[in-house]
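As you look at this complex, bear in mind that one protein chain is not there, while each of the others sits in place.
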Amino acid sequence: MTLHPNPALLQNLYWITLIAVVVSSASAVLKAGFKQFDLFGVIIIAIVTGLGGGSLRDMLLDREVFWIRDQMFFIASLGSAIAIFLLARVLVIPQRFFLIPDAAGLATFGVAGTLVSLMVGAPWLVASFMGVMTGTMGGIFRDILCNTPPVVFQSPLYATVSWAGSLLFIGLLYLHMDVTLAAIIAGLAIFIARLLAIRFNIKLPVFKFKE
Amino acid sequence: MTLHPNPALLQNLYWITLIAVVVSSASAVLKAGFKQFDLFGVIIIAIVTGLGGGSLRDMLLDREVFWIRDQMFFIASLGSAIAIFLLARVLVIPQRFFLIPDAAGLATFGVAGTLVSLMVGAPWLVASFMGVMTGTMGGIFRDILCNTPPVVFQSPLYATVSWAGSLLFIGLLYLHMDVTLAAIIAGLAIFIARLLAIRFNIKLPVFKFKE
Partner (left out) sequence: MTLHPNPALLQNLYWITLIAVVVSSASAVLKAGFKQFDLFGVIIIAIVTGLGGGSLRDMLLDREVFWIRDQMFFIASLGSAIAIFLLARVLVIPQRFFLIPDAAGLATFGVAGTLVSLMVGAPWLVASFMGVMTGTMGGIFRDILCNTPPVVFQSPLYATVSWAGSLLFIGLLYLHMDVTLAAIIAGLAIFIARLLAIRFNIKLPVFKFKE
């Protein structure tokens, strides 16, 4: 199934990506803010997190990287980082709260990654994995730069809900659902499932070989 | 020396790459399987390891990334991961066994990386390094995601046999040897030399500055 890019589709993609950049950058500030970095260090981690997953997607798919020509995405990332920074001067934000924008980034970048992959004609299985990769990679970069083990492999159902959500999105499109609606349903499904998994500590059985 | 892509050459490349993907993904499951990841975490590490080195090669050379259009490579990576997972339910596999598919991945991706670089007209010295990079990078991604120090810099003769094998491959092609034969010889040379280096703990002198 190939999605043909039309103005409405590109408009959808634009807004999904903008939200994804804002929430991912926010998650990075909320994580990096508990480490000993100076302001510019935190901002750079925020930008890499906000733009990194989508950049890798675009390089793999040989598209123009989304934030190079239209600086709105860069500004959104920078603005989000500064806003969270200022907010944290006023409010005490518990450390675990970074998991909320992190889940939102997983959901929005997951949908955006799947959508773009289908647009360039990738097979559905590949597109579903590109959704996982776009959704998780920003957080992996963030955690490597913060020098903590990537949350993706530590935290309940992370990769699982991301993959299931991408497959749900593709399934809904296959059933000829409107793209905007399918994107909202799949995105919310990822976001909510991930938060429930954190809240109730739902896990797949951990898999470990006998030594 | 530029290799001109012809059907036989592309056929060779296809099979070398498919083997490389299968063995690299297997090495990742055998390594990640001793960590505390859930099933999807292990599968994603396997796919990143199996497809990562070749993806970086293709992005650096500005080629279409090899697994985006033809989902056979993706399926091979996924299948290999699941097969090793099932096998490990039946057999006890010692932890060090990941070094065997790892060496096979180093050999096959090394040859594939050199071959593709020569095909796009890279100079021989650059092509030999692209072989090393393609061969080692999947394993580096695997080890970073598994949060262990990259095996490439810890383990005897890793980069050395990879580079020597790439240069051997280029030398054989320069002597007008058939590409298939040269690929098999160079690939086996890397694989066997690496296993012998592990078995007999052959090392280059470690290089360390005086402090």
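Order of writing sets the chain letters: A and B. Residues in each chain are counted from 1.
The rule is short, and it goes like this: a residue touches a chain if its C-beta (ideal position, glycine included) is under 8 Å from a C-beta of that chain, and two chains touch if they have at least 3 such contacts.
Just so we're clear, the structure is a prediction, and the values are computed from it rather than from any experiment.
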Residues of subunit B in contact with the chain not shown: 59-62, 117, 120-123, 125-126, 129, 132-133, 136, 140, 144, 149-150, 152-153, 157-160, 163, 203-211
Interface with the unshown chain - residue positions in subunit A: 30, 33-45, 47-48, 55, 59, 64-65, 67-69, 71, 74-75, 78, 85, 88, 92-93, 95, 144-145, 147
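The definition used in the following text is that only the chains that are shown with their structure count from here on.
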CA centroid of subunit A to CA centroid of subunit B, Å: 29
